[in-house]
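For this view, one protein chain was removed and the others were kept in their places.
So, subunit A:
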């Protein structure tokens, strides 16, 4: 309920950075022009394709911070494919975000996708390129 937004805002989990140059780290950097919020989300993936660590840095409103904090909690322990299934609506529901803040949960979903896309690209750049065509 409302307590959850406050909790993730006042005690956000996983604030920080991972080494973006590490091969098994994916970095997603996204922005929302209308409100000027910016969000960086990083994942560390083990040799079995499982996300073992996640960090975020978000500069924006409380709902954006809470959404990315929750996103990093949720991706931990999931495989890359499982994490791709996280929807902004799940985040919004968990945090009881009001309609006007739904775009914040979307920003978090996009940050997860961007981080995972970056990770995949680093694993096999040639394959990613040919899949894009």
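The definition used in the following text is that contacts are C-beta pairs under 8 Å (C-beta built on N, C-alpha and C of every residue); 3 or more make two chains touch, one makes a residue touch a chain; residues count from 1.
As a working rule, contacts and distances are computed from a predicted model.
J.: When one chain of this assembly is omitted, its UniProt record names it as which of these: "Auxin-responsive protein", "Elongator complex protein 5", "AP complex subunit sigma" or "HSC20 protein"?
T.: "HSC20 protein"
J.: Which of A:31, A:49 or A:62 touches the chain that is not shown?
T.: Reading the full complex, the residue touching the unseen chain is A:31.
J.: Would you indicate which residue among A:40, A:55, A:78 or A:122 is in contact with the undisplayed chain?
T.: Looking across A:40, A:55, A:78 or A:122, the contact with the absent chain belongs to A:40.
J.: Of the residues in subunit A, which ones touch the absent chain?
T.: Contacting residues on subunit A, toward the hidden partner: 29-38, 40, 57, 59-60, 103, 106-107, 110.
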